[in-house]
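Left out: one protein chain. Kept in place: all the others.
Up next, chain A:
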Amino acid sequence: MAKIGTVKEILITTAEVYDFCKEFFVKAFTPPFEAKEIIKQCFSIGNKSFLLISFTSLLAGVVFTKQSQPSLSSFGAESWLPSLVSQAVVRSLGPLITGLICAGKFGSNMGAELGSMRVTEQIDAMEVSGTRPFSYLVVSRVIASTFMLPILVIYSDAVALFGSFIMVNSFNDTGLLLFLNEVSVSITYLDIGSSLIKSALFGLSIGLIGCFAGYHSEKGTTGVGKAANTAVVVSMFSIFIIDIIILQFLNLVR
């Protein structure tokens, strides 16, 4: 009995997820567009994560460089440090750090916010007054996170590389220009492009998952907590999955 119940639930959830994503893509590309709300959400995403991403990325750059230095210098390859670090940061570290921070911060935020609106019938109230809550609440948030993640990733890359430069500079007095030169030589457009596409996908999945969890939140206060929790766990998981898929794909291309 219980088993049939869970199978049924999984099927129902799958159908709901499918409908949700379909509705998102349909509404995202049909007017009226929610420009004002999208800009507001973009601003709020940037604003809320700016400090955290700065700090974490800087530390990641510093720590990664410091940890790689001994092993590289034991091969006498210390001069490869900037190249190693920049590839690691742009290809993997930057998107991953930003993605995980945003999943934690905005996934839970969207889950809880929309969840409590669902529970207190605010979404129903929008629905019955014909004010198109899906576009207003979901489409705007998902577009904002899809758009903002690549921007945050670029910023995070820059800060991490700066942190790495500080370390490299302290080891062997490499100048900024030389460092930047080595960085630019070792990163390809494919690296940058794929990292941006990857981060846009991170943003899309964080937005869709967070909003889905909130929008379909169960009734009652536990529903809100559960929605926020699901949003974080599932979107973090999805980030790793996307990361792996993109990596496999790139390995084919390279």
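The rule is simple: a contact is a pair of C-beta atoms (placed from the backbone, for glycine too) under 8 Å apart; a residue touches a chain by one contact, two chains touch by 3 or more; residues count from 1.
The criterion applied here is as follows: contacts and distances are computed from a predicted model.
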Of "Carbon-monoxide dehydrogenase medium subunit", "Isoquinoline 1-oxidoreductase, beta subunit", "ABC transporter ATP-binding protein" or "Alpha-aminoadipate carrier protein LysW", the UniProt protein name belonging to the chain not shown is "ABC transporter ATP-binding protein"
Among the options A:Ala125, A:Val185 or A:Ile244, the absent chain makes contact with A:Ala125
The one residue from A:Phe33, A:Trp80 or A:Tyr136 touching the chain left out of view is A:Tyr136
Note that chain A touches the absent chain at residues 117, 120-122, 124-132, 136
